[in-house]
Each structure stands twice: as C-alpha cells, then as structure tokens.
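Starting off with a structure, shown below.
With one protein chain withheld, the remaining protein chains of the complex are depicted in position.
Let's look at chain A:
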Amino acid sequence: MTLSIAGVATRPKTATPVQTRKFTLPLRWISPVALVLLWQLASSTGVLSPDKLASPLTVAQSAGELIADGQLVEAFAVSITRVFFGFLIGGFAGVVLGLVSGLSRWGETLLDPPVQMLRTLPHLGLIPLFILWFGIGEEPKLALVAAGVAFPLYLNLHAGIRQTDPGLVEAARVLGYSRIERVVHVVLPSAVPQTLVGLRIAFGTAWLSLIVAEQINADAGLGFLINNAREFLRTDVVVVGLVVYALLGLTTDALVRLLERRILRWQKR
C-alpha cells in the first residue's frame, strides 16, 4: 500500500532484465486475480453480504455510474485541490525552514531543536487543536496536510544538507568558488537525493492526512463520498472511494520516481 508512512522510503529496485520480466509479470498477477475471483464467488453465493462488502462487479458498476453522473469527478477535484494547497503550504514551510536551518548555524541553533521535538508528535493527533483553531471548514484539512508534508521535507532536506561531504566543500573553497557557488553547486545538489526521499514520504503522509482530515465534517470530496455511502450501507461506493485514494497514492509515487530518475542521472547505475 502506498499510503503507509513507513513503507515509502524504499528506493526502486534495479531494473530486472527484460526476459525474466516477461516471465514473472503474469505470474505475479495470479494470486491477486484469484483473490478477486474468490471475492466475487463469495458475494455471488451469498457468503459475503453486500452490507459488509459489495461484490467486485457491483463495485465496478458503481464506479461507472459515479463517473457517469459526475459525482466521482467532483469529489476527486475537491480532494485533489485540498492536497494541492496543503502540499504547497507545507512544502513551502518545510523547504524554507530546512534551508535556513541547514545553511546557517544560527538557523540550526534556533530552528532545529523545536522541530525535532515536534516531529515526535504524531501530526494526526493535532486534529482536535486544529478544529479549535480553524473550525471545521477547509482550513483544518489544509493544515493537517500541510503539517504532514512539512515535517518529512524539513527533516530530509536538513539531513541532506548536513551530510554534504566536507572534502568537496573544502576543494571548492580552494578552487575559488564564491559562497553562493558553494551552496548552489556543492551543498544543495548533495542534499537532493535525501530530499527526494523526503518528497516521497511527504506525498505518502499528504494522502494519509487527507483521508483522516476528510473524516471531519466534510461536505464534499472523496471522504464525504465515502462517509455518505456508509450511512446508506453502500459498501460498493466506499470501495470505489478507497480505490481512488490508492490510485492517487500510486500516481504521486510514480511521479516522484520519474523525477528521481531525471534529476539523479549522474548517479552510477
């Protein structure tokens, strides 16, 4: 699952040779397909009641209907917008704070201790406070996503900058780089791989934060769609919502991986 926090830090495995790929890819699909068939069988025979979990066919059918009548697209747009702005705010905060504390001694002295203390706090636990501060409209949802994004970005950017090889900085000094050139050509590029790891984690927590935030009094969005469906025992719609969440997570993960491959071209493969 791409939405878990812990599981996102893994780097893509080295490409498997084409021949084994041809062979293993269908094999890997045997058990998932079997599971879906089993699920369908359980539903058709009445072992699995539609009140607990709708059958795959019903889910697919509902997905079609929800797309056709525009409900899914609208909910999707609302949720995406929340993540987008939450990510923008949290990303900006995480990057600015990470840069200041990574690049300046005073910045680190003043910023790093409180951030390191706050990071131990599970940010989803902040919901009650955010509701008190921001009410139950869009703001607490954006704030939750922003908090989920800011921390992993800050931590990884800061760590990446700190990990810069002092030997490279030293060489750059003797070779006549200005201070700005040292930052631009030595320190920041060497922080990029770690920052990209932070970016992937940030996307993971962003979706997680969204799902949780949309449980608070949402009147639009995927969370609303799911909660509404629950009240009418529409497990098919709930599953459709969950699948969309998962697809969103997968998509951003793939995007970051693509970005990694482009930016980290210099790494030995």
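Quick note on the criterion: a contact is a pair of C-beta atoms (placed from the backbone, for glycine too) under 8 Å apart; a residue touches a chain by one contact, two chains touch by 3 or more; residues count from 1.
One rule holds for everything that comes next: contacts and distances are computed from a predicted model.
**Q** Refer to UniProt and select, among "Ferredoxin--NADP reductase", "propane 2-monooxygenase", "Sulfur acceptor protein SufE for iron-sulfur cluster assembly" or "Aliphatic sulfonate ABC transporter ATP-binding protein", the name of the complex member that is left out.
**A** Answer from the record: the omitted chain is "Aliphatic sulfonate ABC transporter ATP-binding protein".
**Q** So one chain is hidden, and I want to know which residue out of A:172, A:211 or A:256 touches that hidden chain in the complete assembly.
**A** A:172
**Q** If I consider the whole complex, including the chain that's not displayed, which of A:52, A:105 or A:268 touches that chain?
**A** Once the missing chain is taken into account, the touching residue is A:268.
**Q** Please output the residues of chain A touching the missing chain, sorted low to high.
**A** Residues touching the hidden chain, for chain A, are 165, 167-168, 170-178, 181, 185-186, 189-190, 192, 265-268.
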